[in-house]
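With one protein chain held back, the other chains of the complex are shown just where they sit.
Note that the chains take the letters A, B and C in the order they are written out, and that residue 1 is the start of every chain.
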Amino acid sequence: MQELVNRAKELLADGTVARVLGWKAGDLPYNPEPAYFEKAEELVDFVYNGFCGANLSKYMIEASKLEGKTMVCLKPCDTYSFNQLIKEHRVDRDKAYIVGVGCKGKLDIEKIRKQGIKGIELIQGAELTDEADTLKIQTIYGDKTCAYADAMLERCHVCKGKEHMVYDELIGDSNETKDADRFDEVAKLETMSPEEKFAFFQKELSKCIRCNACRNVCPACSCRKCVFDSTKFDSSQKANVDSFEEKMFHIIRAFHVAGRCTDCGECSRVCPQGIPLHLFNRKFIKDIDELYGEYQAGADITSKAPLTNYTFEDAEPSIVGKRG
Amino acid sequence: MSLENKEFKPKIVAFCCNWCSYAGADLAGSSRLTYPADVKIIRVPCSCRVNPMFILRAFEKGADGVIMCGCHPGDCHYSTGNFYARRRMTLLFSMLDYIGVENGRTRVEWVSAAEGVKFSETMNSFVEKIYSLGENVRLGDLRCKN
Amino acid sequence: MYKIAKENLSALFRLIAETRELYLPVRTAGQTNYAAWSEDAEVDIDTLKTVKSAKDAFFPQSEGLYTVKKEGKKISVEPEALKEQDFVVFGMKACDVKGLEVLDKVFLSEPVDTFYAARRDHGTVVAMACHEPEETCFCKVFGVDAANPASDVTVWTVGEDLYWKALTEKGEALTEAVKGLLTSADDAAVEAEKETIHKILENLPYMNLSLEGWNGDALSEKFDSPIWEELYKSCLACGTCTFVCPTCQCYDIKDYSAGDKVSRYRCWDSCMYSDFTMMAHGNNRTSQMQRFRQRFMHKLVYYPANNDGMYSCVGCGRCVEKCPQALNIVKVIKAFQNQGGEK
Partner (left out) sequence: MQRIGVFVCHCGSNIAATVDVSKVVEMAHMEPGVVHAEDYQYMCSEAGQAKIAAAIQEKKLTGMVVCSCSPRMHEATFRKAAERAGLNPYMVEIANIREHCSWIHKDMEEATKKAVILMRAAIAKVNLNAPLQPGESRVTKRALVIGGGIAGIQTAIDIADAGYEVDIVEKTPSIGGRMSQLDKTFPTLDCSACILTPKMVEASAHEKINIYTYSEVEKVSGFVGDFTVDIRKKARSVDMDKCTGCGVCQEKCPSKKAPSEFNRGLNTRSAIYTPFAQAIPNVPVIDREACIKFKTGKCGVCSKVCQAGAIDYEQKDEIVTEKYGAIVVATGFDTINLEKYDEYAYSQSKDVITSLELERVMNAAGPTHGHLERLSDGKAPKEIVFIQCVGSRCSDDRGKPYCSKICCMYTAKHAMLIRDKYPDVNVTVFYIDVRTPGKNFDEFYRRAVEQYGVNYIKGQVGKVIPQPDGKLLVQGSDLLDNKQILKEADMVVLATAIEPNPDVRRIATMLTASIDTNNFLTEAHAKLRPVESPTAGIFLSGVCQGPKDIPETVAQAGAAAVKAIGLLAKDKLLTNPCTAQSDILLCNGCSTCENVCPYGAITYEDKEVNDHGIRETRRIAVVNSALCQGCGACTVACPSGAMDLQGFSNRQIIAEVDAICR
């Protein structure tokens, strides 16, 4: 982290960048927030640890409009989102100085809480430099431990890899955190009966409070005005009035980002109700991979997106009923 | 009118492209090839005009089945429209199936302007399928139910 | 003071549900929220904070107001019925109970919100002391006693028992209805529990947060502060904080057309949303900074200005836990405290 701060100071000092986009330490052990730093002295608050899960690429839409370059810290998975935003002309590559930061898997405070750990005062082991694979957690109810892997965000268990897709320089090493296949959960659901599937999604979506956190955090949902906020489709139903509306919202949202979603996992990370929203996006990704050839959004900035492409031999929609 | 008749009468929306399928439906009509009156056709310029929002909207408002018809792949009046439509609908239908909506409620069929018979047969078989599935209870806004 | 063994709670809930609707924390797909009790419901009174507050029971996220029906050329209007059924909300924590007080001042002052008023009339609150408060709690800052919530009935969980004390007429009535399952008890265990809770509260990191400078008179000083420009930057403009908040009371009124009928309903709205109070000419607040500022100014300045200094934050800490980007009211208060507005 010190290396990052030093580099940020250098870049600010030599005028390469006008600001740094990173994370600012919070007032609890686990709540750093995305923040801009314009002066070297502000960087005392800069932090980069296991709780810096936020994908900063979407902030670059606004930062691209600012005077001068912005040094932005992007984790390997974030760089896919950034590429996708370049492809869609939503960010200006020339306005970004991308420091690809290492990642050893990001932590999910909800997972720690789910283990019954509460009253957290201090967490040790979340720094990038920490070698231990266990978090030591000091709470008002006594000292606890939690395996690092058990506290990791779901997305880190299915990590896309340690490579940054786009960067100006790299700082820090990454760990291999992948220990599951990202399509396993989808595949499991696919084998269920319609009744079971329906019950599963009905239960999950019944929790949705239409807070729009999933949409607003999503780097692919970069619309200036979402269809669900506009009158264009007569679809601006703001709150959950009927269970259908959540289905409509989440299906359409997933559809709109189909072929554009990099599977960055932010939607699931931010959902206050813990809805596994990635299951929607990954279903589309899995279908696209199976039907139209493997495609990773954000891996490059030139390939044709699956939904703006076709082949004469594409599968017919009737394949839906025919697959296993 | 026998409004007391409470037996299931499905609502079925058919999106037909102007150049092939709508004309195919016209040909079915002029050939007097019958299919159930439950089917109501909406004319669109091309199958690529059909937004997944329209399909979900139909279900929201109480449709029991939605079918989309377009030119055969390769024969699109606009060259490529139905290719895009095909991918879009495949993914959408797959998603609906995934969340537990019976996949028989949605269908895509390519019907040319010369295929009046196919149009009629398609509609007959689709309606039959919807009758077998019964009322759509998994999608649909409760406020639209009476 | 009465008590009931925890293992008999399901019998208690069943008994309440015989005569009243019962809402209580229920776990669904891994998350605990207030929901109607049923035999299959996975009741969860151990989780300290439900994701959403208990606000829904009195001010549902969405509720119908009236329906306009059209038959031929004839148009009729059918207002939505007011709540007539008695109901019980079981397990509300002190902060949520205090939240109701905040809502009351809005909805029960003239013009009275009849939908809300009817629910308040028919609702009995069984409040529960916080057995194990957490680091995100700061209720004490707003004068809330987590160990001793004042409501219709207050309950404490001690060991394997739940202690029960009625405080109001409604509470007495409910107690009467379930008396068969309760046994008399003395206060000793509860007093000890209160003391334990108070001790824990003392040690929580946010409990000594200072609200100095935040009051109804601080309007222009706070409003014009440049600090807001720093604070809002990472705000996503989602409505998470608003929707989990026990005191946020803004709603939008919308119409839903279902063919020959149009239902007018209201639903929670969030001042963080870009289309909040959208009018023909656009939005009053054009930037996210303004929207972000609005929410906290409302909680800490505007509301106290209109309600004898009462804040419309109760320190439940849900926003602290749920904000996707880790922004929250505590950080706002601290930012002003640290920088003293000198910037």
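Convention: a contact is a pair of C-beta atoms (placed from the backbone, for glycine too) under 8 Å apart; a residue touches a chain by one contact, two chains touch by 3 or more.
Keep in mind that this is a model prediction, so the values were computed, not measured.
> Touched by the hidden chain, which of the shown chains?
Even though it is not drawn, that chain still touches A, B, C.
> For the chain not shown, which residue from A:39, A:188, A:225 or A:323 touches it across the whole complex?
A:225
> On chain A, what residues meet the omitted chain?
Counting only chain A, the missing chain is touched by 65, 87-90, 222-227, 230, 232-234, 256-257, 304-305, 307-308, 311-312.
> For chain C, which residues lie in contact with the unshown chain of the complex?
72-73, 257-260, 281-283, 286
> Would you write out the residues of chain B that touch the absent chain, in ascending order?
Output for chain B: 1-2, 11, 13, 18, 22-23, 25-26, 28-30, 32-35, 37, 40-46, 48-54, 57-58, 61-63, 74-75, 77-81, 84, 88, 120, 144.
Everything below uses one rule, namely that only the chains that are shown with their structure count from here on.
> Computing the C-alpha centre of each chain, which chain sits at the greatest distance from chain A?
It is B whose centre lies farthest from that of chain A.
> Taking each chain's centre as the average of its Cα atoms, which chain lies closest to the overall Cα centroid?
Taking the mean of all protein C-alpha atoms as reference, the closest chain is A.
> Could you tell me the distance, in whole angstrom, between the mean C-alpha positions of chain A and chain C?
A distance of 30 Å separates the two centres.
> Centre to centre, by mean C-alpha position, how many angstrom separate chain B and chain C?
Taking the average C-alpha coordinate of chain B and of chain C, the gap between them is 46 Å.
> I'd like the Å distance between the centres of chain A and chain B, where a centre is the mean of that chain's Cα atoms.
37
> Using the touch rule from the top of the page, what residues of chain B touch 2 or more other chains?
Residues 141, 143 of chain B each touch two or more of the other chains.
> Could you tell me which residues belong to chain C and also touch two or more other chains?
Each of 256 in chain C touches at least two other chains.
> Please name which positions on chain C make contact with chain A in the complex.
It comes out as residues 28-31, 33, 48, 51-52, 61-62, 132-136, 200, 203-205, 233-234, 236-240, 242-244, 252, 254, 256, 265, 267-270, 273-275, 320-322, 324-327, 330-331, 334.
> Using the touch rule from the top, collect the residues of chain A that touch chain C in their complex.
So the residues of chain A in touch with chain C come to 26-28, 31-36, 54, 59, 109, 114, 118-121, 139-141, 203-204, 206-207, 209-213, 215-217, 225, 229, 236-241, 269-270, 272-275.
> Which of the residues in chain C come into contact with chain B in the complex?
These residues of chain C touch chain B: 256, 258-259, 263.
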